[in-house]
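The complex appears here minus one protein chain, its other protein chains still in place.
Moving on to subunit A:
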Amino acid sequence: MTTVSRISRPLRTAARRAKRSWIGWAFVAPFMAAFAVVIVAPLAYTVYLSLFRQKMIGGNAFVGVENYTQQLTNPVFWDALLRVSLYMLVQVPIMVAIALAAALALDSARLYAARLFRLAIFLPYAVPGVVAALMWGYMYGTHFGLIGNLDDFFGITLPDPLSSNLVLASIGNIMVWLTIGYNMLVFYSALKVVPGELYEAAEIDGAGAFRVIRAIKLPAIRPALGVAIVFAVIGAFQLFNEPNILKVLAPNAISSHFTPNMYAYNLSFAGQQYNMSATVAILMGLITVVVAYIIQRVAARKEA
């Protein structure tokens, strides 16, 4: 059987190569047409905007990388970038760790009512980010929120989650709440396809539960883990919805340049500074791509 497939493989690839034709484009073309309008054109336009500037004299003028140097020496930009970096370094590990632990617990077959847990913990994923931010924002509030209730009940003053010290952590909590369930299920699905023979072999070798997790389960989950981390990091760098909504409830704690995305948004819609806004968007896009790439490389190297 192996000999046959060894001979037939080159033949089959040759036959397939002969069929190389343009018909595949018929399937791909509609997507690519929309892709050109929705992604390529705005991307090109952003790059163009970032290289020009509206001058008092002479109108729209090419300025090279001047906008970039200006933003890279702008403390407001750095302030926002550092804030989302700090947020990312705390929020992403916490979220991934909880989701991973929950997936391992579901997979351990040692839970009562595992189906119920799977469904209930996943439910927040269906909640729109806006509703989540409004809901948590109200709960954080001292007027009719839970914090206010607890204060009244115990006659104490809990730290205000919407104060400038804590608001970033409060936002992180909303994002953790929204994304744990989805990631838990992705990890759990990856665990389910581990062949049962591996567990049998481990049992024969007398491996304990934690050794099984380390030697079998974590390697099986690693690709899914890499993807989840990359998406969580992208989400962290692009933080916008939650702080922008909470800003209404905590105007003193959240500035208009709280995150790079809010900064870019306000440059455009409050300041009409489209060139600067485009520059910030491109810088953030580049930083995101570089960080995502590094994470992928690290994940891939560990796999090898």
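By definition in this document, a residue touches a chain if its C-beta (ideal position, glycine included) is under 8 Å from a C-beta of that chain, and two chains touch if they have at least 3 such contacts; residues count from 1.
One rule holds in what follows: contacts and distances are computed from a predicted model.
A.B. asks: Given the options "High-affinity zinc uptake system membrane protein ZnuB", "Carbohydrate ABC transporter permease", "NADH-quinone oxidoreductase subunit" or "Glycolate oxidase iron-sulfur subunit", say which is the protein name UniProt records for the missing chain.
C.D. replies: UniProt lists the chain that is not shown as "Carbohydrate ABC transporter permease".
A.B. asks: Considering the whole complex, which of A:185, A:229 or A:254 touches the chain not shown?
C.D. replies: A:185
A.B. asks: If I consider the whole complex, including the chain that's not displayed, which of A:81, A:121, A:167 or A:229 touches that chain?
C.D. replies: A:121
A.B. asks: Can you name the residues of subunit A that touch the chain not displayed here?
C.D. replies: 16-17, 19-28, 30-32, 34-35, 37-39, 41-43, 45-46, 49, 98, 102, 105, 107-113, 116-117, 119-132, 134-136, 138-139, 143-146, 149, 153, 177, 180-181, 185-187, 189-190, 192-193, 195-197, 199-204, 206-209, 212, 223-224, 226-227, 230, 234, 237-238, 240-241, 245, 248, 251, 261, 264-265, 268-269, 274, 277-278, 281-282, 284-285, 288-289, 292-293
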